[in-house]
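One protein chain is absent from this view; the other protein chains keep their places.
Take a look at chain A:
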């Protein structure tokens, strides 16, 4: 009672005709539900895209700062005067000198028999290069101390205060005391190498003479909001350092939109265009829904016109109404997007915990929320433009003529000669008004066009960011001499470790020659075991994999040369004075691993390899781990392999590759899902709206004897007409665009010919067909439950 009085008080204070908007919105909630849902969906999609992009950028910035450093530019080979000029500039926040030696691991500087990278830098270098920070101990002081990588601590068992000896290529030993430890890099672990860090003074003393001029560098971090490109130009002009001697931390500069790298900026442009496309789809969807809403209320608008509302007032009324829906729909869309983003972040962290460790779990992206809300409101305002115009065009006569709700001026009668009357009427409902028909079919076609235009991006991703091969190893144990000196028992022992998922070894033998087609060609022989044979199964061009697996022949890798191998042929394989006759059991299109240049590769079973070469060991043992692998497990394998073997740890590198692929894939597939979702929603919404607009007409039809089954057939015919024409137009334009974009993105770069996008087409067409079925289901239920008496009494 009190609430009612309060409500009445609020209503009594009506001061403008626009106050009718919130009152009307409260009472017509059901009628505007679809439109509000459309707004929620549009805001949800835009906010999710922006939030995800923001999360990704923030995470990448943090990751880049951790991996590549928090510096902006690096000046190679500056002299002391240039350094002091740079450091004195107000734009420079932090700068540090840095020099490195043996970065290519080929100069012969070794500790404990392993190639060692030597780095010298200022103490404040860790402010811009997190990897250089000392985790245990302190920064090396004087010329007798050095910090070393954690891997050295694990492998050589050294601790702070222990002496280490760095062997120079000349065979001299320089002794340092370990002052502390720093983290490993993926480059060092995968190359099975060490790193040693000294201060600038020590570096000058021992290694300056051996270091090339350009390997001395000054790393610079600028103050926030500084125009980096302009400042660097100024510095180059002032100091005389050439622009070529300046390197950028491209990734970081790209992420803060300060790069000079045009390729990356083009990617941002692409992302911007995609958002515009989503917004366009959103506008179409909301506009369609609002138009239907307006067309159902022509009598109301006619009455307002009768009472003296001018066109401008009606337009303002409809726009205000649209804005009032935003009040609840925008926050709802934003909340949904936050939940979705949290879910996606959790998914990424689950898929690649190492790579996405910097991604927040319950982060809220302010730019995402702001853009989502802003784009949502702007989209609604743009979408409201056409309905507002339509509403303002309603004649005041509509209110007095009694013809409200039947404003579609039908010019041509339905053709009932060839089809059942209900089917004919359904088709006629769809195609009766040309403008409506074109709008509806185009909005359906737009989804197909968007989907087909965007799908080549998946192929682009598969080329540009290669997914990790199933055969990619997390850890590779190689025999020091390159020969098959790793015993097979070692593979068995490694397999016993708990976190090891898969172990697979292979052997190589170079120096063979084969006589094929009258020519003698150099050949390398490689042995595979079960897993590796399984992985090449899809690469088999002809012949039998099983024969090779059983030791009855070899698989030749497609060689593209005159003297190529033929399936079934036998040839002579010669090594030194030994010659064996071998049969080709099949041809592979490619090999799992790199093949030595200028030689053909033959793959055989381990038993045949042993028979042909007399070697029983492996040259390489690859290991794949479960996700619960620890550094201790790696050390255990290192211990098992012994000193003679080299162990390269690829886990970090793999995690980086996998992470990059996942985030790219998530973005692309997410976008395709969004397009599909818009399409589904648009179809369901449009049909529901169309039925609502004709519900009185349907009531009259029911009254004169049309069964509910016939009514459903009529609605289905209408839906199918829109969908079929949408598909025809969408496929015609979409396939042409697909071809063109594929050509631009892939064919020009990698030469792959365009293929008919059958899968993509099947997915979007299936989504449209299912949506059409779902779109009919709702109205069908409504028609079945419709009270004929109530509906026609409103006529």
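Here are a few things to note about the model shown:
In this section, a residue touches a chain if its C-beta (ideal position, glycine included) is under 8 Å from a C-beta of that chain, and two chains touch if they have at least 3 such contacts; residues count from 1.
Quick note on the criterion: contacts and distances are computed from a predicted model.
The chain not displayed here is annotated in its UniProt record as "ABC transporter ATP-binding protein", chosen from "ABC transporter ATP-binding protein", "Alkaline shock family protein YloU", "Carbohydrate kinase PfkB domain-containing protein" or "NADH-quinone oxidoreductase subunit I".
Among the residues A:395, A:499 or A:708, only A:395 touches the chain that is left out of the figure.
Touch with the chain that is not drawn comes from one residue among A:233, A:310, A:489 or A:626, which is A:310. Within the entire complex, the positions of chain A that touch the omitted partner chain are 8, 11-12, 14-17, 19-20, 23-24, 26-28, 299-300, 303-313, 395-397, 399-400, 402.
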